[in-house]
Structures are given as structure tokens and as C-alpha cells.
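Yeah, one chain of the complex is gone here, protein chain that is, but the others are all in their spots.
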Amino acid sequence: MGLKRKDLLGLASLSTDEIKLILDTADSFKEVTGREIKKVPALRGKTVVNLFFEPSTRTRTSFELAAKRLSADVINFSPSTSSVVKGETLLDTARNIEAMQADIIVLRHSSAGAADTLARGVKSSVINAGDGWHEHPTQALLDLYTIRQRGLEFKGLRVAVVGDVAHSRVARSNLYALTKLGAEVRLVGPATMMPSGVERLGATVYHDMDEGLRGVHVIMMLRLQLERQGRALFPTIREYARLYGLTAERVELADPGAIVMHPGPINRGVEIAPDVADSLSSVILDQVANGVAVRMGVLYLMSEAG
Amino acid sequence: MSEMRDGKADRSNEKLIMDAGDITRALTRIAHEIVERNKGVKNVALIGIRTGGVHLAHRLIERIQTIEGVRVPIGELDITLYRDDLALRKNQPVLRKTSVPFDIAGKVVVLVDDVLFTGRTIRAAMDGLMDLGRPEEIQLAVLVDRGHRQLPIKANYIGKNLPTSREEKVRVLLEELGEDDRVVIVKSPA
Partner (left out) sequence: MALLIKGGEVIDPGRYVGVGDVLINGGKITAVGRDLPVPPGGDVLDARGLLVLPGFVDLHVHFREPGFEYKETIQSGSASAVAGGFTTVCCMPNTNPVNDNQAVTEFIIERGREAGLANVLPIGAITKRSEGKELAEIGDLHRSGCVAISDDGKPVMNSLVMRRAMEYALAFDLTVVDHCEDLNLAEGGCMNEGLVSTELGLPGIPAAAEDVMVARNLLLSELTGARLHLAHISTAGSVRMVREAKARGIRVTAEACPHHFTLTETMVHGYNTHAKMNPPLRTGEDVRAIKEGLRDGTIDVIATDHAPHAAQEKQQDFTEAPFGIVGLETALPLTLGLVDEGVLSLEQAVTKLTAAPAAAFGLRKGTLAVGADADVTIVDRHAQWEVDPSAFRSKSRNTPFAGWKVKGLVTTTIVGGRVAYRSGP
């Protein structure tokens, strides 16, 4: 079985078999990234374009490294917002890029649905590297990979996602995938950070963090977008940290073997207390390392001949 | 695929080339040849090419152990990422894991595969091996050499030379795959 789709736009539309295939494929690449020579010729002659309308050094670098380790040619393209303002639409930009014979376009955009719009407009495969608050499928896939790597089963797994879920594409992609795989997803945060009707997507909402963390196997902390302060989502960072910051005492509420995850970079002392942050740096570095393997897997699976 | 076509029940499409006894004898001979050619197995490692070659490699190390009393290191190689037709395929083949849990630098690596045909798989396997390290020497053991090479590749150890036409399909069926051991030519349905 292959991944019989042109694009990877989100995890909402993937079957559990497809998700598992990607994770299994990532496993093979994990072996490659552990070698002396971390490069295979699988995507020789293919062109991967990183089209990033939003700055994101981490995700872009991860995709770039993944593509290079597959021997693809990589172009990084970060259109200045000014050219977009001049009336050039996303599709205009994308068609220009397609004319460079890009096989795969990796898109990061601040608008939800930008990847869908692009995928409809170009023949190249499109991989969504984050669109607005919608989805960030490869981030969630690497989270899943990291969970699996720790020997945890998805079925019956209790996962708490803590923070600004409403404005988080990472939370959405994880929610879609985890519920499909049979995990119980708890969303923890104030109602200002919970999207309308999210319970109908299979999650349980907790406003009390202690209650939400009780007995969970995975604590997934979201990064607080500090610039949202003043937009009435939360009164002060101090109060947010007190109510929804992860402290050592709170970790104790979770299952004894629980793992703490964070997409990085951490706001130390905000969503995670400094001592907890130090103790969990290993998982976060695992997440980063796994990110390359997962993205190699995705690029490999998307690189069918056009 | 239906059980009738693929399972043990219907073999009317097959022409038997080697039976279980033939395979056993061929593998025993190859094991002896490997030991003889390398004057022992001190520096030898076997690497099976997924999937058929892996099972044969396991059978070979058992025999080598019987002969020499030494268990040689064994690895498994998935050559998918090195295929030369990768960019042309509509659907990417499923990746399997490469697992070579020892350093191949300085080793005499015996690649093991079931059937040697065009030579392209072996070319890919050698590229894959080179990315893992620099072996002292690479040798090749195959159960069947059916000819029609497209690359200048030659096996060091051959179970059976089998003249075939290009269109014929040679299949190596093994117990490890849930079959009775045998090598057959499968006639394409008329």
C-alpha cells in the first residue's frame, strides 16, 4: 500500500492506515539518519521548494535537511510580504514556482486553507507545513512518532493538550490523528482558548489544569503566543503561568511514566516552569531529530512520478 | 490474490526447477564455498537483500556455523531507496528497514539474494552498502542465476544456473514465507 494522494494537507483527511504507513516509513529513515553517511539517493533529480510565507527557521530547516538527505534539490523561497501586498496572489507565486519544475512544494502560510488553495491550483505535490490555525501535519506526525518511540500504544492513550488550542494548528492536527488512532484527547485551557464546538471533534475540554492532567500518559504543551496578550485571551502572562503553566507538582498528577512534549521553542517560566523545561529537554531534542526522519518519510511517499 | 492461484493448492502453472532437497544441497555447497574461498570466516559477514535474500542468508549462517563453529554477523538490507527506477514509478514501493548491526568497514561482505536477473538490484545493494561503510570486499551469493544481465555483474556463488526466456517468472518459494521450499518457473496464464 502506498500513500495514494497528491498532497499532504492535513491529518483530518488521512486514514489510520495512512498515518501508520507514514510512521513506519519514518522508521526506515530514522535508521538512515543514524548512519555515518546520512544520505540516500531516493529523490535524486527531484526538486523540493520550501515556500514559506511565514518565517519559521525550525520547520524550514527540518524540511530542507530531510530533502537533502534524500538527495533532492532544494530551493528556499520566502516571498516578501510586500510582493504579496502588490496583488500577487498565492496562486500567481505558486505557478511561478511550478514553472521551475518543482516536484514538491512545502508551504507555510499564515492563512488557514492556503495549502488547499495551492494544491488545487498546481500539479506539484503540496505538503502543508502549517496553514494559519488549521493544520501542521508533519509536526503532529513527529509527535506521534515520538510517542510511539517511547513505547506507548495509541489505543487508550490519554493525552492532555494544554494551552491556546483555538489558535493552534499543532493542536488540531494532533487532535485529528490521536482520536483516529484511539487515544483520549483532553484539551486544557481557559474557554477563551478553546475553539467553538471542539468537543464534537471528540475531545474533552478542561478548564482546570490539575483535573485535566490527572492520569494522562502524554502532556503536550502548546507554545503561548505572547503577542496575544492584550487581545483578551488571558489577562497577564503571570496569571496564565499560574493557571496553566506546567510545574513539577503538576507533572506528578499525570501517570508515573508520562512524557512531556513541546513543539518548541519553550517560553521558560510561562507555559513550562524552568526546572521542568530542563528535565524534558531530551524529549524535545528527540522531537527535533524525529522531525527530520518523519519529513523524509513524507517527502519519500509524496515523490511519486508526476 | 486468490488462494487458488497463490497458495499451495494449485501448482498447475508451475514448472519445478529445484525441490526442497536441491535447495538444501545448493545452500550447503555455497556455505562450503564461502568458507573455502575466504579461508575461514574470520572477517566474513552476510547481508541478505530483502526479502528473499534475508531468509537464505539466515540458512547460510546456520550451515557455516556447523562447518566452522563460528556464527558470522548477519545484516538485512532494503535497497528500495537505491533503485534506479524510483523516480519513474507511479507509486512508491513500501520501505522496509535496513538493519546492519555491525560495522562493515574492513569486512568481507557476502551479499545474499534469491535470484540474479538484470543485476540492477545488486547494483542498488552495493550503493546502499557503500553508504554504510567501506567493506574490504563484496561478494555475491545467489540461489538462482537466470541470466539476462543488464549490468556487468557476476555472482561468486551460484546455487543453480537456469537458462530462461526474458518473459518467464522465476520464483523462489521458502518455508519462511509459508510455502514448501521450491524454485519454480511460473507460466503466465495464457
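To keep things simple, chains are lettered A and B as they appear, and every chain counts its residues starting from 1.
Basically, a contact is a pair of C-beta atoms (placed from the backbone, for glycine too) under 8 Å apart; a residue touches a chain by one contact, two chains touch by 3 or more.
As the structure is a computational prediction, the values presented were derived from the model and not from experiment.
Contacts of the undisplayed chain with visible chains (whole complex): A. Set against the missing chain, the residues A:F29, A:F52, A:W133 or A:Y300 yield one that touches it, A:W133. Within the complete assembly, A:L201 is the residue of A:L201, A:I237 or A:A289 that touches the hidden chain.
From the set A:K46, A:R108, A:R148 or A:R169, the residue in touch with the chain omitted from the display is A:R169, counting the whole complex. Here the missing chain is touched by one residue of A:G113, A:P190 or A:G264, and it is A:G113.
In the full complex, subunit A makes contact with the omitted chain through residues 12, 89-91, 109, 111-114, 116-117, 121, 131-135, 169, 172, 195-198, 200-201.
Everything below uses one rule, namely that only the chains that are shown with their structure count from here on.
Across the complex, subunit A is touched by residues 78, 80-82, 86-99, 127-128, 131-133 of subunit B. Touching subunit B in their complex are the following residues of subunit A: 1-4, 21, 24-25, 27-29, 31-32, 35-37, 39-46, 70, 297, 300-301, 303-305.
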